[in-house]
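A single protein chain has been omitted from the complex, and every remaining protein chain is retained in its original position.
On to chain A.
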Amino acid sequence: MDPGVVDLSRLQFALTALYHFLFVPLTLGLSFLLVIMESIYVMTGRPIWRTITQFWGVIFGINFVLGVATGLTMEFQFGTNWSYFSHYVGDIFGAPLAIEGLMAFFLEATFVGLMFFGWERLSKLGHLFATFMVALGTNLSALWILIANGWMQNPVGAVFNPETMRMEVNDFAAVLFNPIAQAKFVHTVSAGYVIASVLVLGISALYLLRGQWVGFARRSMTVAAAFGLASSLSVVVLGDESGYALTDNQKMKLAAIEAAWHTEAAPAGLTLFGLPNSTTRETEYAVNIPWVLGVIATRSLDKEVTGMSELVLLAQERIESGREAFGAVEALKANPNDPAAREAFARHGRDLGYGLLLTRYVADPRNATPEQIQRAAWDTVPNVPLMFWSFRIMASIGFAMIALFSTAFLLCSLRKFDQRWFLRLAVIAIPLPWIATELGWVIAEMGRQPWAIEGVLPTFLGASSLSRTELWLTLAGFTLVYGVLAVIEVGLIVRTVKKGPFAGHEDPNPAPGALPATPAMVG
């Protein structure tokens, strides 16, 4: 494989996936916020709630279409850029993508038209049903995508078949109920709910600061505060759940996040800050909190958190075993019934992926030198400083969100909508959860390197046999198209926010005056 093609393919995948995920979480969360707002409208029958639903619906729509547009790229990119990956794991990985289309995306895309065009054609309850179907569809979509991604992190329920030279499913239920996938699903959709809540909270706060559409803004803010509080707690608690799940399957990722170069006596301390150095394999200026990591990661006081150096030694053993597996597969290619090869494959087959790590240095892993084996073993360590810092920034934002929404919930409950310091804070906070979710994907995907499929298929083997020119052309093309669309989208959202919820109508519930001069009005 041309390493340039692999790097460019990874860059393109990262850019298109991270860009796609700017829009998806807002869709996930805002769809449920719309359901809540519209439910209040259906229950109370008050027109203000219809206005609230429709206004946030407009924002939802502007964002939704870019999620759909950029999702198109994702559905086909495995085939275009990761052709060998697609062949190697399509038997397992393709199924959740297909089921996503059939079960979730059809639902979401069919009802989204009804949601926008059906206000006059459906009863109140009928329209609420359409909105709910959109929310259900988007969230089911996330479930299937995360089952696919969860399998890349923890490839259960599949075995390599030397006859077809690929992984094949042998236990679909295991793929479906993969604990990593379940933890990821809850963590990811909760993050989406936080993003939507922050946006609604922030824009409502902006209106309150300006004394515009106060009745609208207070009600919106109250819904966002409650939903946001529940979601931000869920993100962190269930983020911890996915940290716990890591310890069985992705010890290396955890060790990199914690910059744990060596195993230490249990219970391990949590490195709060420090400067991990990949060359010396030490963390400089580390600030440790004793016990905490051991407790979070193993839920015990006596189990160790394995360090990277020790994990590399384990990887080295598996690479040795993987060489045997590679030899067995070569023998089986020549003669599928070779009994010795079958027996060797039965013993070493699970380490085949580790053997393939060597193909980066030597065409036939059986000819690898001890130095090459050691290099391949150290390749299993991801980029430690990146993991370390991404995780810390993500987690800090997670805790900041809990603080923000706790305050918002308290202030809304006390009907104190006039705390300007808080309103300003709510506006400033708008971009934060986007940073956290993007970093979340960086941790999930970069933390899995060098694997495309953990322990099964190295990333560098997964790429298509393309040329660098082709990659540069599409990278430039996507950057141009996506860049223009991003500018247009932000412009339209700003325009919509400026026009406000009563564009063209009178605000039936106008502000009684400039905010600080008036006491809190009952919303």
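Here, a residue touches a chain if its C-beta (ideal position, glycine included) is under 8 Å from a C-beta of that chain, and two chains touch if they have at least 3 such contacts; residues count from 1.
FYI, contacts and distances are computed from a predicted model.
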According to its UniProt record, what is the protein name of the omitted chain, chosen from "ABC-2 type transport system permease protein", "PqqD family protein", "Cytochrome d ubiquinol oxidase subunit II" or "Stage V sporulation protein AC"?
-> "Cytochrome d ubiquinol oxidase subunit II"
Determine which one of A:L11, A:M43 or A:A98 touches the chain that has been left out.
-> A:A98
Check each of A:S86, A:T283, A:S390 or A:T437 against the chain that is not shown and name the one that touches it.
-> A:S86
Sole contact to the chain not displayed, among A:G61, A:G211, A:P385 or A:P450 | A:G61
Logged for chain A, residues touching the omitted partner chain are 61-62, 64-66, 68-73, 75-76, 78-81, 83-84, 86-87, 90-95, 97-103, 105-107, 109-114, 116-122, 133, 161, 163-166, 168-170, 172, 333, 464-466, 470, 473-474, 477-478, 481, 485, 488-489, 492, 495-496
